[in-house]
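Here the complex is missing a single protein chain, while all its other protein chains stay put.
Up next, chain A:
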Amino acid sequence: MAELSLYSVEAVLLLDNEGNRIYTKYYHSPHEKSDSHITKRAIDGMSSSSKQQTEYESRLFKKTHKQNSEILIFEDCLVLYKEYVDVSLYLVGSIDENELVLQQAFSAIKDSLELILATGIDKKNIIEHFDMVALAIDESIDDGIILETDPATIASRVTKPPSKDAPINIELSEKGLLSAWGFAKSKLAERLQQGL
């Protein structure tokens, strides 16, 4: 049994119907050297170079495209996936993780995307609402840790883009303040530039 860890998801991928990337995120803990936690890390070498990542993705895509098997073991990782008309959603998890836990995380992402993208999951829709898709995935999994598994909760935490341009009245009333801020800002920028 592997060392007990909350890091259970290795990557979340969205590929189109030719295996090209739409969204890819390989997780690693922000503060640990990637080799020290969870020793196996078949994906590890890969998360470093994007060339290896794309190679991995195309192998994975070849293996899963039109197979309709939902779950498989691929190169020492558990992979859950779902194919839509022109996109596929993948969740790559560590091989020792409980399959049903990963299934929960996977459905959470899948269902929350369905809630957010009201007109259905397809490539165009995803690209148009890319910010919301990225937010939804970020609300489901935080650097490999499953953050939330309830699709409605995830969906409720994803904000829509601002509907209109910023209201102008604030600007007028706080003009003096803003200019002061602007001054401070430029000064700060200068300092930073020197610091760099």
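As a working rule, contacts are C-beta pairs under 8 Å (C-beta built on N, C-alpha and C of every residue); 3 or more make two chains touch, one makes a residue touch a chain; residues count from 1.
Criterion: contacts and distances are computed from a predicted model.
Chemist: Assuming one chain is omitted from the figure, identify its UniProt name from "N-terminal acetyltransferase A, auxiliary subunit", "Myc-type, basic helix-loop-helix (BHLH) domain-containing protein", "Coatomer subunit gamma" or "Pyruvate dehydrogenase E1 component subunit alpha".
Modeler: "Coatomer subunit gamma"
Chemist: Go through chain A and note every residue touching the omitted chain.
Modeler: 1-6, 21-25, 29-32, 36-37, 40, 42, 50, 53-54, 63, 67-76, 80, 95-96, 98-104, 115, 124, 127-128, 130-131, 134-135, 138, 142-143, 145-150, 152-153, 155-166, 168, 170-171, 178, 181-182, 185, 189, 192, 195-196
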